[in-house]
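One structure coming up, written as structure tokens, with questions to follow.
Removed from the display is one protein chain of the complex; every other protein chain stays in position.
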Amino acid sequence: MSGAVTNRVLLAVALALAAVYLFPLYWMYVTSLKTQSSIFAVPPEFLPGAPQWDNYATIWEVANIPRYIGNSLVIASGVTLITALIGSGCAYVLARYRNGWIDAALFAVLMLQVLPPSLMVTPIFVGFASVGLLEYPRFATILAFSAKTMPFFVILCRAAFMTVPRELEEAALVDGNSRVGAFFMIVLPLARNGLLISALLVFMNGFGEYVYSASIIADNRLQPASIGMTNFLQPNVVNWNAIMAFAATYVTPILAAFVLLQRQIVNGLTAGALK
Amino acid sequence: MTRILRSLRDGIGFDVMLVIIALSYLLVFAGLPLIYNVIISFQTVDVFSLGTLWHPNAGFDNYRAIFDDPLAGRVLWQTIVFTLGSVALQFTLGFALALFFHQNFTGATWIRGLFLAAWVMPGLVVGVLWNWLLSGDFGVINHLLESFGLIEDPVFWRSNVETSLYAVLIANIWYGTPFNMILLAVGLAAIPGDLYEAAELDGANAFQRFWTITLPMMRATIGAVLALGIIFTLQQFDLFAAITQGGPAGSSTVAQYWSWQLSFREFDFGRGAVISVLMIIVVLFVSLIYVRSTKAETQL
Amino acid sequence: QDVTLTLWTESATAPESVFAQEFSAIDNGVTIEIREIRFDDLVTDTLRAVATGTNPDLIAIDNPDHAAFASRGAFLDITDQVAASDVIDIDAVFDGPRASLTWDGRIYGIPRASNTIALYYNRDLFAAAGLDPDSPPRTWDELLEAARALTDPENDVYGIAFSARASEEGTFQFLPWAQMAGGSFDNINAEGVADALALWKAFLDEGLASPDTLTRGQWDSTGTFNGGNAAMVISGPWELGRMASDAAFDWGVTLLPVREEGGVRASALGDFNLAIFANTDHPDEAFAFLEYYMSQVDRVWPEFTRLPSVAGVALAPTGDARIDAAAQVFTEQLSYARNRGPHPDWPRISQEIQTAFQSVLTGQAEAQEALDEAAERIDGIIN
Amino acid sequence: MTYQIELDRVEKHYGRFHALKEISLAIPKGQFVALVGPSGCGKSTLLRSIAGLERITSGTLRIAGEPVNDLPPRKRDLAMVFQSYALYPHMSVRDNLTYALRLKGVSRAERARRAEEVAAVIGLETLLDRRPRELSGGQRQRVAMGRAIIRQPRAFLFDEPLSNLDAALRVRMRKEVRALHDRIGATSVYVTHDQIEAMTMADHVVVLQAGRIEQQGTPMALYDRPANRFVAGFIGSPAMNFMPGVIAGDGRAVRLALPGNPVLETAIAGTPGLEVEVGIRPEHMVLGPLDAPHAVPLVVSAVETTGAASYLFTEGEPELIVTTEGTAAIRADDTIGVSIDPARVHLFEPETGASLRSAKL
Partner (left out) sequence: MTYQIELDRVEKHYGRFHALKEISLAIPKGQFVALVGPSGCGKSTLLRSIAGLERITSGTLRIAGEPVNDLPPRKRDLAMVFQSYALYPHMSVRDNLTYALRLKGVSRAERARRAEEVAAVIGLETLLDRRPRELSGGQRQRVAMGRAIIRQPRAFLFDEPLSNLDAALRVRMRKEVRALHDRIGATSVYVTHDQIEAMTMADHVVVLQAGRIEQQGTPMALYDRPANRFVAGFIGSPAMNFMPGVIAGDGRAVRLALPGNPVLETAIAGTPGLEVEVGIRPEHMVLGPLDAPHAVPLVVSAVETTGAASYLFTEGEPELIVTTEGTAAIRADDTIGVSIDPARVHLFEPETGASLRSAKL
């Protein structure tokens, strides 16, 4: 089979797979344009009969979307920052050595993310209340959620650091780097792919964070989009298409950014052989 | 003092410091809550005394109550099915996709990016979407299956005690696959190309290269992805809340959902904590296995 | 000195939120800040807040949850202020809502509004099935018959839709049937309750209702009615707006059918109460808001399509005849509405009821056995 | 005749970089070919192209007569030693060695036997259970070598397989490789920078420069009759001395731009007055008494000695190197008399560098 044909066949398969996989996403967009009741139509409507564009107008008016997304960005960035800052160093050390201490640390890190946020939030809330951290609710949320993402980040980055040949770091040391310098200038860039992807996953996670924000952030003005969205979930009235429109509004730009970024990252250079 | 500083910059102190910082952070923000949960599993926790640390001692009453609960056995089994099923299929599909997109064809990287959509979507939205997709009457999945002639009558995925767990399982597989895929893709990209060249010259076909080069070289990544996959699956909550609420008749209740129900629906925090303690024990084993598996990793 | 109060509520567009904004706008030195909390999280978050002393001054809370807080002294006892108030006439409040506010004979809040459930039906489908759209079913038997007649799998039409899912919604929908059969939450294994369950089971087993009834909420069930895929639905007045705009057919509302002609009527009592927390620094300002709320209570129907919980409030016409007709039905139905509880451990009681009907409906247990077991457990909770 | 490996006008581009230019080469079965050339000239690229690891841009590659341009590497049945070793980091030395056998389905016992055998050849018997990371540079290189020679492929491709080994080991390995080659009758292509390896092991030497074949032939043919200045300078160590000269006399002599402007009678005929480049190998300049006839007086600027031989570097432009046996008693600033064997003189066209001898042949 010639290269061009293989290429086209693969592309076709990829598109087909993507189409199947992305169907739920499509459903989100379609639903956001349906009426309240046509969501439940039998047989299902694959294209909204009469697209309800004003679903978008409505949520834009009712929900303060820019503010919500702004808060989400603040929380996601904060979480990513703390996680990456504290986590990557730890991951690096855990990748670099092999001994009992390291095993214990690795074990601890993994264990510490065992509980789901819904079970962690009560003690955290109580603790934060007693030290006054609730005065800074977004910061408190960032602190709490970073502890949730950190183990995840550490474990993944550790795998990334495993792929950086030790000798490159040694070369840097001889070239005059301190350990810190070699870490930042040689090891980090070489483990870049894994790190960035992990950080991006953390960011996404922070962007959709719900449980901690919901409990810790009392002030509406500081709440993230994940909470803004659930305000359409009322006891008897559930404004599904508004929720879908809301979700579409805040998922789409992030998804686009992600598609663009991951391409750079996963395809970036790899360390490869030394010699 | 200068000695310590020097060690921080150039010596083992640097390593120790990095680990200590992260570990202490985790111990404060994740370790203490965890201990709190363990403690209250031995206490009678009143809804209004949640805020204090000391509650009436309950000994093993909560544990007894959980083990005596007729639901316990089913929840255990359902949790196992859900967790293993999710992880196995997410991993397999994720790996297959990662390998597929590892081939160099036009658009591979773009399309792969689209697969990450699931990861970006809030759990609640994913739950709602699958709730609709899997719905018996107006669900698209039934509609498509019927129009392809694969089924006669609609399957009530969510409402049949036989299928409700699988309904959530399907949604969870969809949700978790991209996470597996992207991390495995990064791991794949980090394998030096000349190893494949050498293996090809040694006569390895694609399948053999996969088994003898790719898999062992990706040990670190695979171990991490699997361990995290199990832990994440054990925390999956949104999908249950949105699709089945653990029902009908408890047929899709898993440990984490039960724990949440006990704590926040029945306000029996002690018993809720018992389940989380049991989950901690499970994760303990997962962690041990993971830590052991790192012995076989390859550092380049 | 300006006083700032905080109010936690499930929605920023609910009456208390709107009224709170108006109240803040009035030049009385009081500002109310509103925090929206998802319904599912409302109780949990409030509990946590009470536990740490970070609770708000005011809250709008679902009525079955009220007792938990009132009984622990978390809510402010306003019996005396109410007695002294010229705005709030507690005796005008319907019995059901009033009972939900009361704990140990003392008053711990005011009702926001009330709702209940009744039977919506698709007049067009009735006609098509040869049923008289003007005489909807009045008894369980008639209901069953009508459902059988209306069910039309060819056209994807179920006879009836309701919600039997394992959540408070399920309890809300099931209790009226149990009550009509002589049961109650503290007597769930009364003789006739098994018949009520048998009726529900018949709907499911005969395919008269979607099997997804077991996992679907009221809103989604009613969605299928609005879409023409169910000929009847059991739901509340909150649907009126959506139905008026979405339903492409003629519909009507009638009282819940009774067990047999002349049988006991019962219905569920829904909606929220407003309460003040006991530890507020500004009880007077907070109470002033409750008074303001009550002073505006005649607006809750026209502006929010909610039914006032107070007798003697005329329901202003909305301009839609069907809605106005429905208002009358719901008002009557409301008079038969009974509380869930009040009991501080209501969620656990409710859970037992859900477990019972779900295990029966899925065929995992016999009706009476399941009910007996539930009754025993509920007894354990209550006593 | 069909050749075991045959390249026909093969070209390879890396993006815009033209790495192989019109390479045509035919290697009969059983031949041992050395591939030499300066660093970066395309030797590895050529090997990798033969192995199928690089897609050639144009031209045809045949193995045993069949075109294999599109055949994947594993179907070509070649064994290769990578310049970068490409050891499997996750496998022990033993598993690295026997990997190919395992793929072939060779039994475990047989594999163990062969591993021991090869380990003895490469001298790593005691290290079979180590991982590559725990080996020294030379040990790694030996594993890479062992991985190739454990097989019995249609052809061996060696990319500087002994560069990190000490002299004694290298001598032993050289012999082992050549013996193996002869025993299994394989065809070998061997990249090396070591003159001795190229000259002593190979039946046929190919000199590459900047992606082009400059000359090919038996080792001695290249040494004795280099086709051009480049090959002349490249083959032989230390490298040939070059100096300007003019054809003199009746065209059968050349006058050198050296002190005293010696005139040498050569076996080559040229046009009198023609400016040429004269090449003389260091070993063909014989030390003698200063007053001998034709002795050129040269001043020594530096002396290097390896024990067995010494290299005298002369002052002046161009710097010349003179080889003498043993440890010379000569030091810097001494003046020496050098006589040149006229029969070993090479003449090249100054512009093209083409050998004048071959031009006339």
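Assorted remarks:
By letter and in written order, the chains are A, B, C and D; residue numbering begins at 1 in each of them.
What we mean here is this: a residue touches a chain if its C-beta (ideal position, glycine included) is under 8 Å from a C-beta of that chain, and two chains touch if they have at least 3 such contacts.
Remember, it's a predicted structure, so these values are computed and weren't measured experimentally.
Residue D:V171 is the one among D:A26, D:L71, D:V171 or D:I184 that touches the chain not shown.
The omitted chain makes contact with just one of the residues D:E117, D:E134 or D:D250: D:E134. Looking at subunit D, the residues touching the absent chain are 14, 36-40, 42-45, 83-84, 123, 134-139, 141-142, 159-160, 163-171, 193-196, 199-200, 219-220, 223-224, 233-239, 281-283, 304-309, 311, 323, 325-327.
Even with one chain removed from view, subunit A keeps its contact list with that chain: residues 165, 167-168, 170-179, 181, 186, 189-190, 269-272, 274-275.
In the analysis below, only the chains that are shown with their structure count from here on.
Comparing the centres of all chains, each the average of its CA atoms, the largest separation from subunit D belongs to C. Separating the centre of subunit B from that of subunit C, both taken as means of CA atoms, is a distance of 37 Å.
Rounded to a whole number, the gap between the C-alpha centres of subunit A and subunit B is 15 angstrom.
With each centre defined as the average position of its C-alpha atoms, the distance from subunit A to subunit C rounds to 38 Å. Taken residue by residue, subunit A touches two or more other chains at 39-43, 122, 126, 129, 230, 273, whereas all remaining positions touch fewer.
Each of the following residues of subunit B touches two or more other chains: 50-51, 137-138, 192, 194, 264, 298-300.
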